[in-house]
Each structure stands twice: as C-alpha cells, then as structure tokens.
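Report on the structure given below.
Only one protein chain is missing; all other protein chains are in place.
Note that the chains are named A and B in the order they appear, and that numbering of residues resets to 1 at the start of each chain.
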Amino acid sequence: MSQYFQEYITVGAFAAVGVLLVLAILGVASVIRPSNPTPAKKLTYECGVDPVGSGWSQTYVRYYIFGLLFVIFDVEAVFIFPWAIHAEALGIGGVIAIVLFMLTLVEGLVYAIKKGVLAWE
Amino acid sequence: MTFAQVLTPPSVGWIAIAPEIVLGVGAALILLFDVQYKPKRTHLGLATAAIVATAFAFAIVQYDRVQTLSQATADQAADFVATAFPFDAMIVLDANAVFGRFAMLLVTGLGLAAGWRLFERLGARAAEGLALMLLSATGFMFMASSTHLMMVFLGLEVGSIALYVLAGITRERTESDEAAIKYFLLGSVASAVFIYGVALTYAGSGSMNLLEIQGVLARNIFTRPAVLLIGIALMVVGMGFKVSAAPFHSWAPDVYQGAPGGIVGYMAAAAKIGGFAALIRILFTAFPDFISTWGPLVAGIAALSMLLGSTVALVQDDIRRMLGYSGVAHAGFILTGVVAGGAGTGEVWFYLGVYTVQLVGAFGVVAAVTGAATSGAGIDAFRGLSKRAPFLAATFTVLLLGMAGLPLTSGFVAKFGVFTEAWQAGYEWLVIVAVLASVIAFFFYLRVIVAMYMEEPVDEAVAPPGISVRASLALASLITIVIGIVPGPLLSLAGEASPL
Partner (left out) sequence: MTDFVWLVIAFPLAGAVLLHFLGRRLGEPLAGIIGTLAAAAAFVVAFVAALPFIVEEGNHGETVMLWEWMPAIGANLEITWDPLAAVMALIVTGVGSLIHLFSVGYMHGDERFARFFTYLNLFLASMLTLVLGGNFAMVFLGWELVGLCSYLLISFWYTKPSAAAAGKKAFVVNRIGDFGFMVGLMLVFTNFGTLAFDGIFERVPEILDGSTATAIGLLFLVGAAGKSAQIPLYVWLPDAMEGPTPVSALIHAATMVTAGVYLVARSATIFAAGDAGIVVAVVGALTALWAASIAIAQSDIKRVLAYSTVSQLGYMFIAVGLGGYIAGIFHLMTHAFFKALLFLGSGSVIHGMHEEQDMNKMGGLLEKMPVTGVTMGIATLAIAGIPPLAGFWSKDEILGVAFEYGGVGIVLWVIGLVTALITAFYMTRQWFMVFTGEPRWEEGVDPHESPRSMTVPLIVLAVLSVGAGFLNTPFRLTLEHFLEPSFELVKVAHPPEGLGMFALLAAISVGAGIAGAAMAGFVYSRPREIWERFQGGFGGLWEAWQAAYRVDDLYGATIVTPGRKLSERMAFDFDAGGIDGFVNGVGRAVRSAGARTRVLQTGLVRNYGVGFVAGLLAVVIWLVIAGGGV
C-alpha cells in the first residue's frame, strides 16, 4: 500500500463519517418528529403557483430555440469578460482573437435570422 | 508598451493551420451564401469541392514546408521551433499532421462525391449538410495536428458534434433520428471519458502539452503512476470509441445502419482518421516510454476487436451492419500496428489511408444501390447486382477484396505492413490472432461478392449512379488497385509521417 493510497484512506474515512452523520440525523428525526401530512404540505412548492400536471410535459419547441440562443450569448459573455480585463496585456492579438470569436457567433445569428428561426409567425 | 507595439499583430504561423482555416471559413461562407442567394445545389456542391481542393493545396504547401524543416540545421533552431510549433506549441506542423490532412481531405472529397445524391435530396438543408461535413473535417484535422491535449479535445468535439448532426440530418426518418441520438449519447460519454483522462494525465504530469509530458516523464521518476496510468487508459478508451474498437464499438453498426446512406462512408472514415491520428500522437509523442504498459492494453483491444468484428460480421444480413462490424475488425488490424510504437507509424498511416478510401467507396456503392437518404441495406438488394449494375458490382468487388486483403490490392500491403511491425515488436500471438481474423473476414466479403455475381437478380432496378458517384467509386477502386500494385510511393510518404 503506497503513500498515495493511504492518503485516500483519510478521504474515505471522512466520506463514510459524513454519510453516517446525515443518515443518523435524518433517522433520529424521522423517529421523533410528529407526522401530520396534508395535501398542501406534500406539494413540491408550498407557496406561489400550484404545480399542474407532470414535470415531463411538453414545451412549445420554439422556446427551445430561444433558450439555445440565450445560452450561446451567455457563453459569449463568459469569454468576453475575462478577455476585457486583460485586453491591454493581450494586445492586438487578443483583439483579433476575440473579434474572430464574435464574428463566428454573429454568423450563426445571421444564419438563424435569415433562416427565419426567430420569426414567431 | 508603445502604441505601435500594441498595434503590431503577433507573428503567427498561419500556414500551420491554413487548411483548417480554409475549411472553417468555407463552411461559414457556404451557410451565408445559401441563405442570402439561394444558389443551386450543384453550385453549392462545386463550391464545397473547391474548398476541399484549396485546403488540399495548402496541405501540399505544408508538406513542402515540412520537407524544408526536416533539413533545418542547428543555427536555425529558433526558426524551426517557431514554424514547427506555432500558437504557443498548441499546434504542430509535422509530417504526421500533414499526412492526416491528406487522408482527411481525400476522404472528404470522395465522401462528398459518393454521397452527392443525399445532398440533393436534402433540399433546403443541403448547405447545412455540406457545412457540417467541412466542419467535422476541420475538427478531425485538428486532432491530427495538435500537440496539446486541450486542442485534441476541441478537435474531437468539433468533429464529433458535426457527425452527430449529420447522422440525423434526414430528420423525417425515425431511423436517422435514432442513429443520431445513439451516436450522440454514446459519443458524449466517450468524450467525457477522454477529457477525464486528459485531466488525470495533467494531474499526473503537470502538463497538457504532449512534448512537455514526455519531457517531464523522461526526467522524473514520476510520483503518481496510478493517476497517469488511468489517464492513459481513459484516453485510449475515448479514442477506442471513436475508431469503433471493441468493446467500445456498439454504436458503429447501429449508426452505420441508421444514418443516411450518402454520408455514412464519410462519417465512418473521418472518425477513424481523427481517432487514430490523436491516438498515435498521444501514445507515441507523450508516452513512448510507457509502451510496455499501454502496448499490451492496445494489443488486447486489438485482438478483441478483430475477433469480435470478424465473427459477428459473419451473421449480418445487412450490408451496412456488416461493414460496421468489419470496421471494428479493421480498427483491430490498425491497432495491431499501433502496438509496435513509433516504428509502426508509417504502416498505421498507410493502413488508415487505404482502408478509409475503401470504406468511403464501399458505402458509396451501398448508397448507390439502396439509396442515399435511406437506412439499412439488406443483402437481398445486392443479389445479381452484376447483371443490373455491372459498374457498381465491379467497383464493390474491388473494394471488398481490398478490405479482405487480397494480394495486389492495397489492403494486402497494408495488412502485411502492420502484421510485420507487430511481429517485430514481439507480439507474435497478436499477429496469429490477426491472421486468423483476416481468414475469417474473407468469408463475409466473399459472401457479398457471390451474391452479386452468382445469385439470381431481384427485380428492383438500380437507378444509374450520377457522374460524381461514378467518378468517386472509380477513383476509390483505382486507388485500391494501383496502391496494391505500386505501393512504394505511398509507403515512403506514410513512412515519413511520424510525429515530431
């Protein structure tokens, strides 16, 4: 048994203790707490709008496209912010790179618009 | 830093990724042109062909550059590094990368021509199909030309995701959707496995640059071998999936059967080239000193692939599934060359080159016989083909015999090469398994040939294939025969293709 694996024994022990602790607390709680369920209590959310139907219901497919586009531009932002912070240090090369990156996304957007994806009709 | 300095763009070895740029920009332009001007599909096809040809021209320029580089003297060392390892050594310009591009572009061109009827059927979505094809080629070419595991992974994803979509591009048909979903689900897990392997490798060596990894491992007695070994194993498994090696092959027959006929050949061939290019690069560049560890592992996968692929192919009644399982066996044959380590690079590339051409050609015939936008290809459709479509029957025969490895076809030279390398590397048992598998494999190829020539034709008439299909099939058969008779030039070209 190498040093390397001995280190993991510690991890394993911690994990085991963690699991046991949770089980113990929940177990004890389920034994000693009073149980008085009502339909309202068993709802997923106890306040706000009542959930209706199954969670596996279908969504209108056009929302999906908007969702997708949103994610794309979200990710774009994730890339642009770190670049902006270091823009000066990265110099013109960085500008070129980020412009190329944005152009790629713009191309996708143009294509989507031209294809009529964004028209709700 | 002065303003002028800021404005001076860094000198970048653009030539090292010129073919990829051409393909990527070409794909974007095709999409934009399509939505703006609604060109004829034939024009789109010609434009795509022109893009592939331009990329090929750049690859030839690169080949020339690599030739010059190989003669670099010591005082040109700085120049050498700048040209050979541009982009902070994320990319490498070496014979291995260039040969990968040659193979990839050849397969793309052939696949485009052989599957042209599919793009015609796609109607308004033809441009999307073409762009996806170019993009996947871009991705897989990056796999061959990167020395950085992150780049390899990016290439893998670009290439694979494009292929997932291509598999489902005839989305009106449930079989096509089914193939795409299967391919996507299984493929993403394989990608995850691969990236986990990359992470563990990084943990074990402190770098993701293959050359640095090799350097680190050569200097140090590494401290955490298990992490590194698991990392290697996971990367091998991930690539094993891409090249459909057993036991990670289960997607291949189903996807080959379900995906639209016109694109299957390209899909199968491109994934094989990309996967093996990366596998060669990773194992030979980063872990040459670990060959005693991964060698037997790869050998085991190879043996299982060959035996499983060739026995299961025997009982398939669908030609596409049969070719799928034969692809599993061929992955095993190629891995037989990989176990030899760096010495086998040339043979592996040679095998890859000739096999993928045969594969694209064979699926091209299948598409011409059973339809470019359909799924499945029962053997019944091939009975008596020699009477109904002699050209297709003849080219299919040549390609199948090439896959079977009959002497005087390129397949024989390829098999002989990898077997020899494995034997000289001390894997006699693997060669015996390989010979056994190729003996078994002969049957199912022959079965198709017999069905075409010696059985009564079914009544279905085969629509005469178009000019591009004819040209590509003729070219693929011609390559199979010519390389079989004059293998010298390609052997020496592939022989140079070892990674830096």
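We take it that a residue touches a chain if its C-beta (ideal position, glycine included) is under 8 Å from a C-beta of that chain, and two chains touch if they have at least 3 such contacts.
Model, not experiment: these values are computed from the prediction.
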item	value
Options B:Trp294, B:Phe333, B:Tyr355 or B:Phe391, residue touching the unrepresented chain	B:Trp294
From B:Arg101, B:His148, B:Lys182 or B:Arg388, residue that would touch the chain that is not displayed	B:Lys182
Options B:Ala199, B:Val216, B:Leu406 or B:Val458, residue touching the unrepresented chain	B:Leu406
Sites on chain B contacted by the missing partner chain, in the whole complex	174, 177-178, 181-182, 185-186, 189-190, 193, 225-226, 228-230, 232-234, 236-237, 241, 247-248, 250-251, 254, 290, 293-294, 296-297, 300-301, 308, 311-312, 314-316, 406-408, 413, 416, 419-420, 423-424, 431-432, 435-436, 438-440, 442-443, 446, 450, 454-455, 485-488, 491
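Following the convention adopted for this analysis, only the chains that are shown with their structure count from here on.
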item	value
Separation of chain A from chain B, taking each centre as the mean of its C-alpha atoms, in whole Å	34
Residues of chain B defined as touching chain A within the complex	1, 5-10, 12, 28, 31-32, 35-36, 223-224, 226
Partner chain B, residues of chain A touching it in the complex	4, 88, 91-93, 96, 104, 107, 110-111, 114-115
